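Some chains have been omitted; the remaining ones sit where they do in the full complex.
A and B are the chain letters, set down in written order, and residue numbers restart from 1 in every chain.
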């Protein structure tokens, strides 16, 4: 079985690449998916394809709806949803994705720093794991998918 | 039929009371529900009932999970979900509720000021109405539930 992992949220650091590299190094049978992370493309896709809008609200609306074709489809197909909240910005789309995934019954891993813990308590309460680093997410995936846990299962492996 | 309206989000202004008063004045057959809006109670409910936690994360976690018993149940029973984003704070729980309601297929009305429009574009894109004032929400409820629209249906009423 190949596991599908949707990586939602913050798009300004390389956390997705870190998780993907870690998963690759661990040889995990995973396929990652994500929203379009090119900020300008994501903002302008509606008007770029379907025509300009003088009103910024509809400019945003057309783009957000096209992005939703991608994000809701990939969220719906994911086995596990990871949502990262960064240090800055409102990131309401990340929290929206977390709620959306929770209602679909998807296992949620939330990734954020301590400073946001209180503000994210409702989101964290819907998660099955709250991590601080991409490495921890990779460790969770290794355990969940392959049953490997550093310091535990190697001993077993070595003994066999 | 009585319509059930869940009022999610910002808890620092009286927008819920305004909507409820407007609905009452219009004689709408509605029942409103909401999260517990007493801030301290909502924060502390877990430890107040189930015992203190030295670690703030678990303090928050126990409370947030008890709040989830209420919020997910009421969201699940709502015919319409209204989510208001205020001027301040992260309000990730509001966005989480919006995503949760969207995945359940609930009709969403989002209520916020123009300044947040860009940051909320993904949330707005999942909504069937984006309003700026509680009055507008009341007008939508009047139309949706009773078919009344100021300037249109009174003429009809008067003629009959």
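One rule holds in what follows: a residue touches a chain if its C-beta (ideal position, glycine included) is under 8 Å from a C-beta of that chain, and two chains touch if they have at least 3 such contacts.
Everything numeric in this text was worked out from a predicted model, so none of it was measured.
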{"item": "Copy count of the single sequence across the entire complex, 2 present", "value": "8"}
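Basically, only the chains that are shown with their structure count from here on.
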{"item": "Gap in Å, rounded to a whole number, between the CA centres of chain B and chain A", "value": "26"}
{"item": "Chain A partner contacts - residues on chain B that touch it in the complex", "value": "56-57, 60-61, 63-65, 67-68, 71, 85, 89-104, 116-126, 130"}
